[in-house]
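What follows is a structure written as structure tokens; I'll ask about it next.
Every protein chain of the complex appears in place save one, which is left out.
Let's turn to chain A:
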Amino acid sequence: MYFSDLRTMIKSILIFGLLLYFQFLYANNTASWKKSQVSENEHYSVDLLCKHPPTLGGFLPCSLVLSDNSNPISNAIIKIEGGMPEHHHGLPTSPTISWDSEKKAYIIKGLKFSMPGAWQLKFLIEKTKKLPRDIVTINFVID
């Protein structure tokens, strides 16, 4: 009886350990990347969330959450631009950004980086009847 309990206990520990390990693996594989920034005139704050940290080559799926005093803002007209200011060049692609009502975020597609070094992404929030115009600049470095 005692023996069987010990075996069950070892089994449980092993299974628990395995689960922990898988969770660790999963967490590492989906290590996302987040940058938060307040807009130039402090009208908005944004959270840029990407599937992984920016790297060279390959497309990087990202989303953007726009908020005003921590109230999320939907259906804003946002333009995305970017590049390497020190190199005087823009992005190698023409990415798009659009509101996704299911994900409650602005989905960014077609984002790619072509060189190591300092990059910049700019989000221009256009003036509408309800929203003031403002710009958010996010800086980061690719090794």
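We adopt the following convention: contacts are C-beta pairs under 8 Å (C-beta built on N, C-alpha and C of every residue); 3 or more make two chains touch, one makes a residue touch a chain; residues count from 1.
In this section, contacts and distances are computed from a predicted model.
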Missing subunit (named according to UniProt) among the choices "Nitrate ABC transporter permease", "Cytochrome c peroxidase", "Alpha-ketoacid dehydrogenase subunit beta" or "ATP-binding cassette domain-containing protein": "Cytochrome c peroxidase"
Among A:72, A:90 or A:132, the residue in touch with the chain that has been omitted: A:90
Residues in chain A touching the chain absent from view: 56-57, 59, 87-96, 109-110, 112, 114-117
